[in-house]
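The complex appears here minus one protein chain, its other protein chains still in place.
Chain nomenclature is as follows: A and B, assigned in order of appearance, with residue numbering initiated at 1 for each chain independently.
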Amino acid sequence: MSLLALSNITIRYGRLTAVRNLAFTLAEGEILFITGPNGAGKSSLLRAIAGITPPVGGRIDFAGAEITGRAPEDIARMGLSMVPEGREVFGSLTIEENLMVGTGMHAKARNWRSRAATELAAVYDTFPMLKDRRHSQAGLLSGGQQQMLVIGRALMTNPRLIAIDEPSLGLAPNIIDQVYDRLIALRAHRSLTLLIVEQSSTRAMLVGGRMILMRGGEVLLDGDARAIGQSAAMQAAYFGYGEH
Amino acid sequence: MRGSAALRFISTPVILTLILVALALIAVASGSRPFNQTMIDIFLRVILVVGLYIFVGNSGVISFGHIGFTCLGAYAAAWLTMPPMMKQTLLPGLPDWLMQTQLPYWAGALIAGLWAAVWAALFGRILMRLSGIAASIATFAMLAMINSVYSNWESVTAATSSVVGIPIIRTIWPYMIAAVLAVVIAWAHAISRAGLALRAARDEPTAAAASGIDIPRERLIAFVISGGVMGMGGALFAHSIGVVTPDTFYLTLTFTSLSMLVVGGMGSLSGAVLGVVILSSLIQALRWLEAGVTVGTSTVSIPNGLQEITLGIVMIMILAFRPMGIFGNKELIWPPARAVKPDQSRPGQ
Partner (left out) sequence: MSGLLQIFFDALSLGSLYALGALGIALIFGVMRLVNFAHGDVISFSIFALLWPSVDAVAVVFAGNLPWFALIPFVLIVGAGLAVLLELVVFRRFRKANPATMMIASFALGFVIRYFLLMLFSSRPKSISLLPSLSQPVEILGARVPLLQVITIIATIVILFGLTAFLKRTRFGLEMRAAAENFTMARMLGVRANRVIMGAFALSGALAAAIGLILASQTGTVDIQMGAAMMLMAFIATVIGGLGSLPGAVLAGFLLGGASVVMQVVLPIEARPFRDAFVYGAVILVLIIRPTGLIAARGMKERV
């Protein structure tokens, strides 16, 4: 059974159509890259899935329930954690406070405090740098550290799916390597499902997995990342030549 | 287009003028004193709301301070038109030349408008550098500042006590003419280069700034013109009742004028005028009810305050369900074939 299923999704901003009639499904444990040039509708798609700007048409299902048009907090509470573009740390909060914000959704569960503590220890294990600076303000971190923090913050909610918008944006190549190493390790470790939006397909080809190539709000190609990466259609999508 | 375009161009002020003249004629024809007074109130509100529109409508910056200029204008009218004898007892601190001056009301009103415009220029120089919410709150501080000075300057404003003895003008025509004048000034400003630039800056601030529009300057122009109109309105306000106190020109009047502008449509001159007419009718109906209506043998009346409560609720409903007001950015035009499309802009940034 698929964890996330989109059918006929159309997203509009005023008169501008960002995504039209898009559909795909994502199975539990899968890793999916959504790539495409600027303006392809990738970020709009993620925002629709997370419930920030609901689609004007179509249907989104997550974990067996329809989530179209539901509030972002409800969707998050169902186990879909979104890491938006630009990292969006709470700059005036400390690192540890940033990590703890999302644990409130389990506050009704029994012994959630001890579970949150375990989660926190696990996140600190994955990102030791965060532990060293746990009481300093998140706004003071570097871009790469903030990226680690927001991934860690998403993990704290114990999600089934993490959707990340452009994790490599504005980061140095060696830092991007680190971020991806952690992501891949986490996925193996926790049976996470990953939905990663990247403008460039290079990373998808390196990491492997499934890739969807978008352009002009539509799916152009859907298949194995490495296979797509070498195809001519891929070149066409980015550089505009070819029949499309 | 062509021929009708020019016609449309001037049709808005013409239609609005005709409406105002028609209202005056109805009042005169009715021959009823109270009705006449009601119509005078409506014309006064038209002046104030149109004055407010000149700045708020074109710039998109909400101002809570404009009634301050009305206050300046009203007191200026009192200083200029009261008999010197009255001034000597009530306002002993006035300079000698002003004490001896006694102008006809219309000259007083014009000077009052200029006086308010001068102050608008002084305040505006500073305030227009701000934008958004900070600007709105600064205009509020300006209103409070003016109120505080006029409520305390015993020797020239009689502080919080009433200044009486201002000549009362009971004929409707001066008020109608002033309202028409306000509409024409607002329209002339709106179609002028300054007005167009200001609306461009309201709708597309970044693009406007990039194309060389000096936003603070254009805002200042509108602020000064609207301040002048508010001042003239204040002077006539003083002549309509013959008494002024600082608190007449404070929060309640600010609230009433803003609500009329909001209900009519902040971005529209026609909206400003018709907002006044619509809400004034509502206020009048409520006033009759407050005074008591005889039904059969018993008198039914509603409690005091219901007027403002209703006004507030109407304003909130309009803001919730039709935030652009009744008219949005549209104007009344002739021929009415195609209405001007309202743009998507909203007040404020």
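Before moving on, here are some points about what is shown:
Basically, contacts are C-beta pairs under 8 Å (C-beta built on N, C-alpha and C of every residue); 3 or more make two chains touch, one makes a residue touch a chain.
Everything numeric here is computed off the predicted structure, so don't read it as measured data.
Listed residues B:186, B:244 or B:258: the one in touch with the omitted chain is B:258.
Set against the missing chain, the residues B:34, B:212 or B:303 yield one that touches it, B:303.
The hidden chain makes contact, of the residues A:64, A:104 or A:208, with A:104. Listed residues A:37, A:57 or A:72: the one in touch with the omitted chain is A:72. Within the set B:126, B:168, B:188 or B:285, the residue that contacts the chain not displayed is B:126. The omitted chain makes contact with chain A at the following residues, 50, 52, 71-73, 76-77, 81-82, 84, 88, 90-93, 97-98, 100-102, 104-105, 107, 139, 153-154, 157. Where chain B meets the missing chain, the touching residues are 60, 62, 64, 126-127, 129-130, 132-134, 136-138, 140-142, 144-145, 148-149, 152-154, 251-252, 255, 258-259, 262, 303-309, 311-313, 315-316, 319-320, 323, 346-349.
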